[in-house]
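First the structure, which I've put down as structure tokens, then a few questions once you've had a look.
Only one protein chain is missing; all other protein chains are in place.
Moving on, here comes chain A:
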Amino acid sequence: MANRPMLEIVSLEKRFGPNTILKKIDLKVTEGELVFVIGPSGSGKSTMLRCCNRLEEPTSGDIIVDGRNIMAGTRRDLDRMRLQIGMVFQGFHLYPHMSVLKNVTLAQRKALKRSKTEADARAMDMLEQVGMAHKADAYPGELSGGQQQRVAIARSLALDPKVMLFDEPTSALDPELVGSVLKVMKDLKSKGMTMVVVSHEMGFARETADRVIFMDGGVVVEQGTPDEIFGAPKAERTRAFLSRVSG
């Protein structure tokens, strides 16, 4: 089922007062696909991502995750569906008052209602996967940014999401710590996770992305394989953006 759509964004529109941030965006992400979103700041890429789990409320449009529309249904349905949509933030947002292990078990216990044994075991598996199992008892404040971000990824993964959203996951990191996070994301991709990544790590996009999307002014200007976008961009705006970021 390689072409099963995991995440569909259907004519998504977002307005803040008189400003239209997203103008009828359509995007289909299939199972196991890694879609990489680039664009200048203010292009709406983060807003689009945040609309995918309704952290930002869309003005209109539909968000369909594995066949279910998250715009329909009650608040509780939404919370249940959010469990299937992992999100990784630029600022990590680990809970500072909880150990790493507790950070990863909280939503498993309280939202998925897993037992402590089950949640702990699952957490340790996920921490192992991101190379952070040895820090299970540490507190977020004791970790480097890269380590915190990997724990944040484990926190999302522990809920068995169907799709993972990454909102500039390495932008707040010191350059030498970026690699560890990208490696975890690459592993995740090779395990077949469906991923949407908003980021400026072009090298990572070239190497790992199935598809690159260029957004500007609230619309998808151009999309294609990394080779197409980085090698031979068709739109003038794409070319201008790419020369700015690589220059």
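The rule is short, and it goes like this: contacts are C-beta pairs under 8 Å (C-beta built on N, C-alpha and C of every residue); 3 or more make two chains touch, one makes a residue touch a chain; residues count from 1.
To be clear about the criterion, contacts and distances are computed from a predicted model.
Undergrad: Tell me the UniProt protein name of the chain this structure doesn't show, selecting from "sn-glycerol 3-phosphate transport system ATP-binding protein", "Ring-1,2-phenylacetyl-CoA epoxidase subunit PaaC", "Xanthine dehydrogenase family protein subunit M" or "ABC transporter permease subunit".
TA: The record names the chain that does not appear here as "ABC transporter permease subunit".
Undergrad: Which residue from A:V10, A:I64, A:A107 or A:V219 sits in contact with the chain not drawn here?
TA: Final answer for the missing-chain contact: A:A107.
Undergrad: Looking at the whole complex, which of A:N53, A:Q149, A:T170 or A:T238 touches the chain that is not displayed?
TA: For the chain that is not drawn, the touching residue is A:N53.
Undergrad: Touching the absent chain in the whole complex: find that residue among A:G67, A:G141, A:P175 or A:G192.
TA: A:G141
Undergrad: Touching the left-out chain: which of A:L12, A:L27, A:L159 or A:L173?
TA: A:L159
Undergrad: By the contact definition given up top, give the residues of chain A that touch the hidden chain.
TA: So the residues of chain A touching the missing chain come out as 53, 55, 75-76, 79-83, 85-87, 89, 91, 93-97, 106-107, 110-112, 139, 141-144, 152, 155-156, 159.
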